[in-house]
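With one protein chain held back, the other chains of the complex are shown just where they sit.
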Amino acid sequence: MHDPHVLLRVISKFLIPIIALFALYVQFHGDYGPGGGFQAGVILAASVILYALIFGLDAAKKAFPPSWVRIGMTIGVLLYGGTGVVTWLLGGEYLNYSVLAHEASHGQHYGILAVELGVLVTVTTVMIAIFYAFGSRQPETDERDW
Amino acid sequence: MALMDYIPEWLLIHGPAVIIVLPLIMAAVTSILPGRKPAWFVAMLVTIICTVTAFAVAIYNLKTGVDVYPMGGWDPPHGISLLIDALNAPILVLITLMAVVSLVYALPATLAEVEPKKRAPYYAAFLLCVAGLLGMVVTGDAFNVFVFLEVSSIATYVLVAMGAARDRRALSAAYNYLILGSIGATFFVIGIGFLYMETGTLNMADMGRILADLDGGSRVAKVAFGFIVVGLGLKLAMFPLHNWLPGAYAYAPTQITMFLASTATKAALYLLLRFVFFVFDPDFDYVANVLQFLLVGLGVIGMLFASLQAIFQTDARRLLAFSSVAQVGYMLLGVGIATAASVTAGYLHLINHAIIKGGLFLAVGAMWYRFGITRTADVNGLGKTMPWTTAAFTVSGLSLIGVPFTAGFVSKYQLATAAAANGWWWAVFVIVLTSVLAIFYIGRLLLAAYFQDAPVMEDGQVCTRNEAPLLMLIPMWAMAIASVLIGTNILGASDLVVGASERAANLLLGLGG
Partner (left out) sequence: MFSEFLADYNYIVVIILMMTGLYVVFASRNLIKKLAGLSVFQTSVFLLYITISKVSGGQPPILEKAYAKDYAGLAPETLIAAAEGAGKAAKGHGYNLDITYSNPLPHVLILTAIVVGVATLAIGLSLVVRIREVYGTIEEDQIEKADYIYNLEGTAD
């Protein structure tokens, strides 16, 4: 069967893992340079959205089910908020990471890691959620009308 | 207070953070809960805990003075600090209490007003709205105010749009609210940017100190003040900027209308007080000019104009919404006169109006719930078909007019005496005149409800008694009774709110609190 999009499909198959990997790089490089959860989350979401654009929304929903999206949004917020609750339990102020480890600077490090992870999860899932929400609407124009 | 012994000390210290963090986290959890009952239960639990905490923190503050909570252990002015003082403690209590009261009402009301699939997310959005409002009141950091303002606003747009299940106009109302609300918030954040340029800090107390040192600052500070006043004016529905309000109030689900009417504009008004008196100072000539001419002028025009508009409304909820705009005028008048007595009166009217308007919107919502009534022409004979609801509406309505022995009288009287003491007899005249106008628009509904016959239904039968469910009557009457208690000073209710307002005004005007 002749597939007009074969070039796109092959190249994006190469690209998507690299985009996801780059997202993780941005995430963890946030300690030393520009980066962090916001940017990484958007990049990670972009890989899923690219997949949806090339292979269709249904395929994307199989690869990244909408139920993950809903739960992911909650888990991300809980990771962020939970870090603060842990610092409460350890006797510090809310989000005072210094109490997370024996040495204050290590605590700051762990704390920001946990928080950024929460941001990553939330931003990724929210971006995908927005895409799914708009993409799943019944289109009013047919594919051939374009 | 013996009750305070039961509150753990940890909660008193960390209370300012608890009241923001708890609803924020639980909103995320609520959004994935399976059904409406568990979601309602979680929301109720969270708001009750927040109410207790807010009360405890407010009383604790009364004993110990200003309480600053450094978020993340970073001390002010570098870190974000939460602040509890005499000015915002009463507002916190008001917001949390209104959240609880409106949630009681929501249990039956959402069944009729919100689509089945959206009921759990509805409560999640409501919790976000509560968290945002509490956050913008409790924070001591100017940019943080903007963030929480937007958290509560975005949740509000969603909640207003959910009214589309019963009236499609909710969608365009929510859209208009979104456009104007975002413009208001953006104006506010431009103002904060200019203030940051001028002072180099974001902590509000620090800003105030630096601006006082600079003796009002340069033109940058003046521009900042202008942007902040306009931005907050949009949020609090100052007269010419009130266009979003009637639509949003009229078509949102009743619980949301009630909650917004009694807290959202009030929180924005609190911010105006905070910025005008705390960050800036009425001693700066440009602030004094704005207070005297702009706030008082617009407040008075708003009182007259919105009252007149309310008289000609055919939709009961729009009528009450226009009346809200008029009441904001009273508060602005109180703020604008800027004496201790007038600010007290304005602050007192803020609290009283929240209680009064909350009760009125709940009663109108119950009328819709039973009979589908939204038009003023349809209330005929409601005194016979829904006696308890109509009675609650009557009490709150009389309070809105300002009949003696109700909450409305207490604050209007205070405001009138404050204006008279300043020699502004024309302002007293306007207060009396708008109260007369209130008699027209409220009285019109009351007359039809009590002295007209109940309508005849299509099958020829006269409407029979069909009272609202108990869970709706309880919050309605709680508001009505609260307004009578404040009016008659039974149980010291009046002394309580007047005392709180006086402390707030003294703090603002630097008279020592």
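A and B are the chain letters, set down in written order, and residue numbers restart from 1 in every chain.
As a working rule, a residue touches a chain if its C-beta (ideal position, glycine included) is under 8 Å from a C-beta of that chain, and two chains touch if they have at least 3 such contacts.
A quick note: this is a predicted structure, and the numbers were derived from the prediction, not measured.
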item	value
Sole residue of B:Ser172, B:Ser218, B:Asn289 or B:Asn466 that reaches the chain not shown, by the stated touch rule	B:Ser172
Residue among B:Gly193, B:Gly297, B:Pro455 or B:Pro469 touching the omitted chain	B:Gly193
Which of B:Val158, B:Ala268 or B:Ile431 contacts the chain that the document leaves out	B:Val158
Absent-chain interface as seen on chain A, which is shown	32-34, 38, 98, 103-105, 108, 130, 133-134, 137
Residues of chain B (touch criterion as defined above) contacting the omitted chain	73-74, 78, 143, 146-147, 150, 154, 157-158, 161, 164, 166-169, 171-172, 174-175, 178-179, 182-183, 185-186, 189-190, 193, 196-197, 202, 314-315, 372, 374-375
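Here is the rule we go by: only the chains that are shown with their structure count from here on.
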item	value
Sites on chain A touched by chain B in the complex	70-71, 73-74, 77-78, 81-82, 84-85, 88, 92-98
Chain A partner contacts - residues on chain B that touch it in the complex	14, 17, 21, 24-25, 28-29, 31-32, 69-73
